[in-house]
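Of the protein chains in this complex, all but one are displayed in their positions.
On to chain A.
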Amino acid sequence: MAPRLPTRCWWQFQSHTQLSTLTRPRTSPPSLLLLPRTTTRGVKYGWSTLSPRAKVTRFNQVTAGLPKPTTGPAAALERRKNTTPVRAGVLAVKKGMTAFMGKAGARIPCTVLQLDRVQTVANKTRAKNGYWAVQVGLGEKNPDNVTAPLLGYFEAKGIAPKRELAEFKVRDESGLLPVGVQLLPDWFHVGQWVDVRANSRGMGFAGGMKRHGFKGQEASHGNSLNHRTIGSLGQSQGGGSRVYPGKKMPGRMGNQRVTMQNLPVLMVDNDLGIVVVKGCVAGPKGCVVKIQDAVKKPPPPEKFVEHTKKALEERFPDAAEMLEAARKRHLELKEARKEGRIAQLLAAGVKEDAPIPGDASVVY
């Protein structure tokens, strides 16, 4: 059966036909037509106009004695459970490479990654979003360069606008973190394995030798103008009188996400704000990287996981309160904006660029 039309369409039909006055349902007040329309179809509500009754999962359920489906969001989460980290990760800035000198004479090349005001911004839940994740922000951004929708988003959280936002998938709800807490380098411990993800250095339009490791051609012996060219593109008639799709050719190279897996953490320093990992990390100096517990290694010990989570709560005990207060404030301001009262509000008491009050008492 086709999707049911929204009810408001039928009201329109009814208003045209005057014959239906007798047959009009008792429960339909005329004032209903004067009410503004409410969206029922969109990203937030799901694009489908299908009624909940038509949902595919309504029948053939597991409780009826049938086996669990191997397809679908639930099955996918279950399949990926073991390779999804237990804890959220952090964002960091790649500062450069040095060497780590050991007491026994070891010299280990390492990369220094700095955490700059890394805060949790939001949580994603399975009920609302279909998966568990923590959204983390890094740095700061001038409000002049932040779009209005994002300004509203940060206003609702009570957090200063962040330069970068990224999500870290976690295994289940125990991996979710309170909003607004800062993640410090001691989120990781020395010796643990981490995965570091970043966009590699962009190489621009790269030739065959750089991009695919082609060997080029001779430097002399009569070769003219073709020392670094890719040479033949394939067979003639025998290869279909064409160039195969996917033929390796020059093109844009780099600036792609690269994951360095299983890097051991050599050093962790809260005062310097750094996590030092062994080896190389993709990207130029100053790029933003994502650090998370390695998926191909067992998760950190439960004791350590609890310890780090507790540390967050101890460092920022007011996080929940601040969030609630910011949220309330946001709803009030949102209404004011919708009704066009915001300019009056500012004129009345709240000053722009006012010196930040010491005790967070806002004139409103």
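The definition used in the following text is that a residue touches a chain if its C-beta (ideal position, glycine included) is under 8 Å from a C-beta of that chain, and two chains touch if they have at least 3 such contacts; residues count from 1.
The rule is short, and it goes like this: contacts and distances are computed from a predicted model.
Asks: Out of "Glutamyl-tRNA(Gln) amidotransferase subunit A, mitochondrial", "BMS1 ribosome biogenesis factor", "Translation protein SH3-like domain-containing protein" or "Rod outer segment membrane protein 1a", what name does the UniProt record list for the absent chain?
Replies: "Translation protein SH3-like domain-containing protein"
Asks: Would you mind spotting which of A:Gly152, A:Gly216 or A:Gly279 touches the chain that isn't drawn?
Replies: A:Gly152
Asks: In the whole complex, not just what's shown, which of A:Arg58, A:Arg107 or A:His221 touches the removed chain?
Replies: For the chain that is not drawn, the touching residue is A:Arg107.
Asks: For chain A, which residues reach the chain that was dropped from this view?
Replies: Considering the whole complex, chain A reaches the absent chain at 2, 4-5, 7, 9-10, 13-14, 17, 20, 23-25, 27-29, 32, 35, 38, 95-96, 98-105, 107, 112, 114-117, 119, 143, 148, 151-152, 154-155, 158-161, 182, 184, 269-274, 276, 307, 310-311, 314-318, 321-322, 324-326, 328-331, 333, 337, 342-343, 345-346, 350-354, 356-357, 360, 362.
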